[in-house]
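Every protein chain except one is present and positioned as in the full complex.
So, chain A:
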Amino acid sequence: MAWQSPNGLVHAMHSIRRAAQLRPFLQRSVISASPISSPFTPTGLRQRMSARGFTTELQPVAAPEVDLAEFPVKPARIIPVSAAYFSGSPKFIDHLLRLEALLAKYASLPTVSPSDAPRMAWFKLLQFRDVVGEPVPTKKYKALLKLLQRLNRIDPTVAPEEVRSALGLFLRPGNPFGVKPAPATVDDKGRARGKGKRKASSAVVHLVEGEGEVLVNGKTLNEVFPRLHDRESAVWALRCTSRLDKYNVWATVQGGGVTGQAEAITLAVARALLVHEPALKPILRKAGVITVDARRVERKKPGHVKSRKMPTWVKR
């Protein structure tokens, strides 16, 4: 140490005085203040320094106490929100893991058959992608849907609230299966209305109680359908329930050919009859008149002669 010899002491004092001019700077940096605070400083010098009055500024001040009130609001580091951050689709994976954990927890609960489980409108893939904001592949979403369906099969009487709320997160807003059309009724003039379609034809039928008169587009059945088979099939719903002479049929049919029109009327009559007598449903079902035939003409494709027929192969 330089200031342990008398000459050095003078030098040291000079250097201290010089340093005192840089007071604000010294206050900020701890390192430059450290030689003064070293334990080798003679006590006599220390007293003299205190008499001169710069000791208090030069002595290193201990760090302030920990402000525990400040600690909780002081930002310390940045971390991901989800543990699946590095997978690229953290929200989806969090959902998946949560559902798997739920299933593992409640695996032993009794289940009902899929047809008895409450009908749920899960998010479509595109909607789900919008909700989580991640590019979820189709295959992975299908795996998630399987999990949801399995959880939904837990017997509704014992299903825990935890499961129900978890499933609720995946439902489309507004229950699409909850909106049902009002049941059709007979209007004030005693008419029941039914609509039917077959091939390219569509029919609207008004059914009133009467003596068995049938009018199709204002004409009698014989005029419209020269073929017996068509006449039979048009009123088959009434014939198979032996109600031919109890109702009057007033039908409007358009589009398509004769067979299509006749069978469109069949469906419309059956539906209108169900409005009058709902109890007839099993018989009509068995007779096959309330089953919609959804087949339509298959479109023609380019390169084909018809929808599927290929041109004949010619050698050259």
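Assume a residue touches a chain if its C-beta (ideal position, glycine included) is under 8 Å from a C-beta of that chain, and two chains touch if they have at least 3 such contacts; residues count from 1.
We take it that contacts and distances are computed from a predicted model.
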* **Among "WD repeat and HMG-box DNA-binding protein 1", "NEDD8-activating enzyme E1 catalytic subunit", "40S ribosomal protein S2" or "Ribosome production factor 2 homolog", UniProt-listed name of the chain not shown** => "40S ribosomal protein S2"
* Just name the one of A:78, A:179 or A:279 that touches the chain not displayed here. => A:78
* Structure fact -> Absent-chain interface residues of chain A come out as 21-25, 28, 66, 68, 71-88, 90, 93, 97, 108-110, 133-134, 158
